[in-house]
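Left out: one protein chain. Kept in place: all the others.
Moving on, here comes chain A:
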Amino acid sequence: AAAGLCPCRALLSRRGGALRALCGSVRGLAAGPETHFGFQTVTEAERREKIYQVFESVAKKYDVMNDSMTLGIHRVWKDILIHKMNPFPGTLLLDVAGGTGDIAFRFINYVRSVRERQLQRKLRHRQNLSWQEISESYQEDKSKSLGDSQVVVCDINKEMLKVGKQKAQHLGYSEGLSWVLGNAEELPFDDDKFDVYTIAFGIRNVTRIDLALQEAYRVLKPGGRFLCLEFSHVSNPLLSRLYDLYSFQVIPVLGEVIAGDWKSYQYLVESIRRFPPQEELKAMIEDAGFFKVDYQNLNSGIVAIHSGFKL
């Protein structure tokens, strides 16, 4: 209604990146490919720098803020991701933008419990073995609690990794876990290495999503699975308005009160609105070479899990 008052507003849509140049005009004309940082228009280099700073500043309060903003529901989303993955002992997982380790720890817990059940079954089975068979089983490798499963947590941000490592120490995770500083657009790993690649609430912050998807394809083994957990688009209009209201009115306030950082959380809500919706992301994943790409909406699309296979 008041759109006529402001030429910027009349042209603004949630995803009209280039049109924003009318407002932040000087930035928009800067050299270098243009992209967005929340609702601002910036160069790619600026965007990477700003995002690095956002996560550097929120790292220590990242988990507290996640719990506050989502009222703890993010834990359920992450649990669902791991259940969907259904890893078995021996799986090699690469968790990109894994920062504070939420996915990695859940993976380890899951694989441990599967392993325990495996061992229990073996034990029951062993009740009726001959002495010969029993002595042979002693020569097998000592049963590791994780059964050779491993997770590599890769993140571009030193502060987030630091917090993750501290958490791991505090919670007692050490076996089968390693931490690598790396860029999703240029992974420091060899081709065909991992069974599963996950990126939870991280792909939104990658500047060149297409490159990240290509890298994901490269480092996965043939038969490997790509899983992406990310905020997505709510189609239901009533829910969408409530969600917007909550996002824009409450979340930056929470950021200011809990973390003393309004701007990072303003960026967060803006970046969610900027991110491609379900179908578009699905197409991008298919473009990178993945097959059987599909997505599952959680909470009516507030969050979506995209999955694809390298075949």
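Here, a residue touches a chain if its C-beta (ideal position, glycine included) is under 8 Å from a C-beta of that chain, and two chains touch if they have at least 3 such contacts; residues count from 1.
Keep this in mind: contacts and distances are computed from a predicted model.
Going by its UniProt record, the hidden chain of the complex is named "4-hydroxy-3-methoxy-5-polyprenylbenzoate decarboxylase" among "AP-3 complex subunit delta-1", "4-hydroxy-3-methoxy-5-polyprenylbenzoate decarboxylase", "Exosome complex component RRP41" or "F-box domain, Leucine-rich repeat domain, L domain-like protein". Across A:Val64, A:Leu129, A:Leu181 or A:Leu245, the residue that sits in touch with the chain not pictured is A:Leu245. The missing chain, though absent from the display, is touched by one residue of A:Ala45, A:Leu211, A:Leu239 or A:Leu254; that residue is A:Leu254. For chain A, the residues touching the chain absent from view are 1-2, 5-6, 8-9, 12, 23-24, 27, 38-40, 241, 244-245, 248-250, 252-254, 256-258, 260, 262-263, 266, 270.
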